[in-house]
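Before we start, here is the structure in question, set down as structure tokens.
The other protein chains are all here in position, but one chain of the complex has been omitted.
We call the chains A, B and C, going by the order they appear; numbering starts again at 1 in every chain.
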Amino acid sequence: MRYLPLTDADRGAMLDAVGASSIDDLFVDVPEAARLDGPIRGLPTHAGEMAVEKHMRRLSKKNLAAADAPFFLGAGAYRHHVPASVDHIIQRGEFLTAYTPYQPEIAQGTLQMLFEFQTQVARLYGCAVANASMYDGSTACWEAVAMASRIARGKKRKVVLSDALHPHYAEVVRTMAKFTDDEIAGGAPSLTPAPDDDALIGLIDGETSCVVVQYPDVLGRLPDLARIAEAAHAAGALLIAVNTEPVALGAIQSPGELGANIVVGEGQAIGVGLQFGGPYLGLFAVRDQKHVRMMPGRLCGETVDADGKRGFVLTLSTREQHIRREKATSNICTNSGLCALAFSVHMTLLGEKGLTALAAENHRLACLAAERLAQIPGVSVLNESFFNEFTIRIGRDARDVVRKLADDGVLAGVSLGRLFPGNAELHDALLVCVTETSGEDDIDALCAALKEVLS
Amino acid sequence: MRYLPLTDADRGAMLDAVGASSIDDLFVDVPEAARLDGPIRGLPTHAGEMAVEKHMRRLSKKNLAAADAPFFLGAGAYRHHVPASVDHIIQRGEFLTAYTPYQPEIAQGTLQMLFEFQTQVARLYGCAVANASMYDGSTACWEAVAMASRIARGKKRKVVLSDALHPHYAEVVRTMAKFTDDEIAGGAPSLTPAPDDDALIGLIDGETSCVVVQYPDVLGRLPDLARIAEAAHAAGALLIAVNTEPVALGAIQSPGELGANIVVGEGQAIGVGLQFGGPYLGLFAVRDQKHVRMMPGRLCGETVDADGKRGFVLTLSTREQHIRREKATSNICTNSGLCALAFSVHMTLLGEKGLTALAAENHRLACLAAERLAQIPGVSVLNESFFNEFTIRIGRDARDVVRKLADDGVLAGVSLGRLFPGNAELHDALLVCVTETSGEDDIDALCAALKEVLS
Amino acid sequence: LEEPLIFETGSLDRTGVDLTFPGQMDLAGVDAAAPVRSEPSASKLGKFARKEAIGLPGLTEPETVRHYTRLSRQNYAIDLGLFPLGSCTMKHNPRLNEKVARMPGFADVHPLQPVETVRGALEVINELAFWLIELTGMHSVAMSPKAGAHGELCGILCIRAALEARGDARKVVLVPESAHGTNPATAAFAGYEIEDIPANSDGRVDFDALKSRLGPDVAGVMITNPSTLGLFERDLKAISDAVHEAGGFVYCDGANFNAIVGKVRPGDLGVDAMHINLHKTFSTPHGGGGPGSGPVVLSEALSPFAPLPYAARTADGTVHLVEEESADSFAQEHFGKTLQSFGRMTAFHGQMGMFTRALTYILSHGSDGLRQVAEDAVLNANYVLRQLEDVLHAPFAHSGPCMHEALFGDKGFAEGLSTLDLAKGLIDEGFHPMTMYFPLVVHGAMLVEPTETESKAALDQFIGALRSVAERAKAGDETLKTAPHYAPRARLDETLAARKPVLAWNGEVAPSGTPVPSEIGGQ
Partner (left out) sequence: LEEPLIFETGSLDRTGVDLTFPGQMDLAGVDAAAPVRSEPSASKLGKFARKEAIGLPGLTEPETVRHYTRLSRQNYAIDLGLFPLGSCTMKHNPRLNEKVARMPGFADVHPLQPVETVRGALEVINELAFWLIELTGMHSVAMSPKAGAHGELCGILCIRAALEARGDARKVVLVPESAHGTNPATAAFAGYEIEDIPANSDGRVDFDALKSRLGPDVAGVMITNPSTLGLFERDLKAISDAVHEAGGFVYCDGANFNAIVGKVRPGDLGVDAMHINLHKTFSTPHGGGGPGSGPVVLSEALSPFAPLPYAARTADGTVHLVEEESADSFAQEHFGKTLQSFGRMTAFHGQMGMFTRALTYILSHGSDGLRQVAEDAVLNANYVLRQLEDVLHAPFAHSGPCMHEALFGDKGFAEGLSTLDLAKGLIDEGFHPMTMYFPLVVHGAMLVEPTETESKAALDQFIGALRSVAERAKAGDETLKTAPHYAPRARLDETLAARKPVLAWNGEVAPSGTPVPSEIGGQ
């Protein structure tokens, strides 16, 4: 086996050294009855690299890669061009095959990167402090809710969710709330040109620990975060802003600037790639430094070494499970380190100049697409405002239309029926996302194909 | 521009520092008349990574990649499975972006690798010493001829080429001989089941500086190197053995063992990949240490540092052009360092065990292919012996057949008409190479398609 | 050379990304049409448009590559040497796995594409699920948990859902003292009270004590097997039977599954739920802290409560992605019952990028290779244990062989020298230290897990180094207290970091040009 360095000669010598006559001697503690006496049934014996690669390639070819079709899907996962140098860097063995930086003297590479990452995220979100990443946006969202409950010390148990929060995110929060004592308020969205901020504000009361608002929301619309923040704060509640498309923040104001107390989101759009849903990158930041000790997840902080040189360490670990066990702020252990690296490298390559230009290009193309789609008979654009994603109504079940367009080789968007299967009134709506990876020719191909299917 | 770190602010500050008022001040030595006053005509301005990638991908898709067809081409370039770790290692920035190891204290990585490479090549070829690589097999072949002339001190001017030397290699030797005073003997091969060693030996005389024999030869046959070596040595000539498929040496005796004085070849088959002909990897070794100082190319040698630790340096550079200028053993400067690394990594992964197993698998499949092809009406197998490549005769111009099979998605082999356009009597012959990358199903696909075309 | 922060070298006007598209090429024979560039009639950002700079520094590509390449060289990694962190299973990451994960058909696929366009991705999930079930002897597997602790939560929530479904509101989860911190944290997160289970003198769970604690308030136990002491829980089957009899469930922490893969199936020991750290046993790269992946295998009793989405195989052998949209009708049609899923744990379908790697790993090793993995991992750990027990205190060495890791304590160290000092001294020998001060039940614990991908030569070198440092610790070598001396940094002040947290760079990024060197480091 190409991955196992021990030879039979080594094994013999080592068994001698440990005083065992056979390998079975080392498994004596396993009850006889439970020992497997033969190989796993059905699993072939070890296979050469070429054979495995062929098998996996065959499976991969059964998927339609986004690059091979005009592509307009978003809804929480965004396709952007990732510079080749990003993948080159994350494949450096020293990053790829390192562990969590528990020994900081020999992990400054990961630690300095995390410190830079935390700073980038904090600035992007308009916050004071960001952590070293979470699993993904949806779990970060729930961790934020849990954190708000902790801050409310269990005295406020109502969590107000915007109806235009990504339904997977909302479902994760609801799932977890079943097992805590949080009460969740909020429903499915209405197809209005702008989010109904008034209705949301109406749900906030003195029992509310936090309000969760997605920005841009799942329909691509831009809620008035500043107004909601004001209302939440007036009621003594925290505003949790959720962002699933960080590129948007190159064009629109940051949630922190607008008053959100906790900002969480999905970082996948920068550097990570689609990957059929994972691994992704949860971002988590707080506007006010005072909330740091209530945060979940790892934090990297600056310090000095014995020679007085600047260095970085994981810090404030008294919040974490390996120290505090059942009293920890979260059970989270693993973060999304390599994805954080990819994000940070891509963000460094972009910089202020690149990010704002990228955001402008996304918005330009999305506006063009909206204008052109609106000209198709039977199609109307819902959104009053949007960044690179908007909702259109097409007068029939969008799920069928999406499938038909896929047959024609166009990946047209995400149907609201897929996202909100229980809400029939949403089923004629389609979420269309346009990034820099779609040229104007792709937009025209989408329009032509949609026109054809609808006619 | 993403690759140019100077900003306009930097440029201004630096121009000030050097006392220039504009960049043109630094180009004053360029005659006014020759200065280009505008951009290169027709060339667009700089392009984003995504745009360039799309353009290049479009071009790449116009080629039929070997992985996408049953594939049987050899004739000097061989398709083998290269483990993924090989490419991972050669992409390490410290290998990829290093220069020639002129400062050995900070180039031990490249130098130790070259020392290991030289040893691997020497052993594979049955030689005492190998150099740190040449451009490719064909130029290594010519360098060997030139070296033999140097050893003969210009007193012997006849170079005997086997008629079954790869025609490109022969042509390179003939080309260079036009400009030196070497006389080249040898012609195109006859389609005999075994090489005509007697005829070759008959060409050797007292004027002969060297005899050049390919092993296995371009038709896949195995010449009797030991007999030829004996005859060459008896006449005071050196035997130069040429090998284009190093995997073969896992199954057959090495040229050095059989008496060749200089062994050269193409190393591409191990680790490098097809790449439409380049970059490849010239291998060059001498059986006798005494010939080392007449060798072309770089040599890496062992030494110690000031602390007594083992280390490696480029050595015997008094042979080389940067020291000896017009008296150098060769004008070669660049080697094929990164390809040598790929070869060495792949060879380390293989080891004795892997190389012999790989060779056995190639031979098994090639034998199967020969047996199955021989059953097709109109097809006969020429070779008495072969490793993974053999010649079949198909009773009509193989060039047409190869093109027809390509239309059917089968890359059937190399027609001798392509290799020897001037020799009509060779045109019904087809060179078929079978490696571990072709499964039995691919062999069956070839047989079926060939049967169809010939019927 | 010290590597500055990107904030100290980058500027707002520098970038490593061009968004420009080339004009038409004037090259005969090349059909490069000039891309059209239209402008929309209006922006749709309205009042939300950004007004101020974010403060993000940019670097060009050469600067970026160099910055991160230099940073990387301050890291230790498996690619550089043995990484003996106990309970972390830091084994070699095959490069084929990386190549496969990057195939466009896996890497460039959106999770919400129509199912017809992602058949291959679903097959990967199905194949992997199949082998995980086979290897553990369980009934089903929830694929979506994002890491080990997330998997634990999944398992505990399945238990809670199952109990609630039968109207049984139990309150307590029993956890051994030696457990990973994630175990109690998870159970607490799921609303349970935690009670410790004591250990016996052999380092195993005290079966009698456990048994006597069982009762109608105990929802279940969380047991790590092999344990964090590196020991196989001999009584696990008996424990499971007792827990089941008392109406509870058994959660097994599968962090150490590497020691027994292909040798024992947890399902045969009565386990109801176990997470599998794909980044440990199945070698997906740890990446400096993640991403992980923690699928949870479930017994038949817990299967109906698994979270959405899941990939379910039906009688005809085909695979179906079951999401909210189709869950109920699917369950009715194929299994004749309503879905009892406790909900959704994450957006989308889980760590696909880890699934492709893990499946590649399983197929590469095959049935013989996986068994050999466990055997070699255990052999390597025992070799370390027996070669060092004369110089380091090995508290449970008397009880027989260890499994995948060898546990030592600091007994015998000279006054004033600690496990931490020994660990830092090991850094100067060129090795990453072992896990320190865990498990908590052993004083100054040192937990060494070599894994099966270390050669005998590497082990011998490591043993020699550890032996030498241990002897120095026992002899009272004071230089250990200031170790490491040959690392990129001397010992770092962790107290300062926690007392005055600096968690982000607070300076201003230069608007243009190259910041002058004197500013660098001048935060």
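Observations
The rule is simple: contacts are C-beta pairs under 8 Å (C-beta built on N, C-alpha and C of every residue); 3 or more make two chains touch, one makes a residue touch a chain.
All values derive from a computational prediction rather than experimental measurement.
The shown chains contacted by the absent chain are A, B, C, with contact judged over the whole complex. Although one chain is not drawn, the whole complex shows that of B:200, B:232 or B:347 it is B:347 that touches it. Of the listed residues C:141, C:363, C:426 or C:473, the one in contact with the hidden chain in the full complex is C:363. Against the chain not displayed here, chain A makes contact via residues 1-10, 13, 41-52, 55, 83-85, 87-88, 93.
Although one chain is not shown, part of chain C still touches it, namely residues 1, 9, 18, 22, 27-30, 60-63, 65-66, 69-70, 73, 78-81, 91-92, 94-95, 123, 126-127, 130-131, 313, 316-319, 363-364, 366, 430, 453-458, 460-461, 464, 513-517, 520.
By our rule, only the chains that are shown with their structure count from here on.
In terms of Cα centroid distance from the overall Cα mean, chain C ranks first. Centre-to-centre, using mean CA coordinates, chain B is 45 Å away from chain C. With touch defined as above, residues shared between interfaces to two or more other chains in chain A number as follows: 2, 49, 53, 83, 88, 91-93, 349, 436. Across the assembly, chain C contributes residues 11, 13-17, 19, 35, 59, 61, 65, 69, 94, 96, 98-99 that each touch 2 or more other chains.
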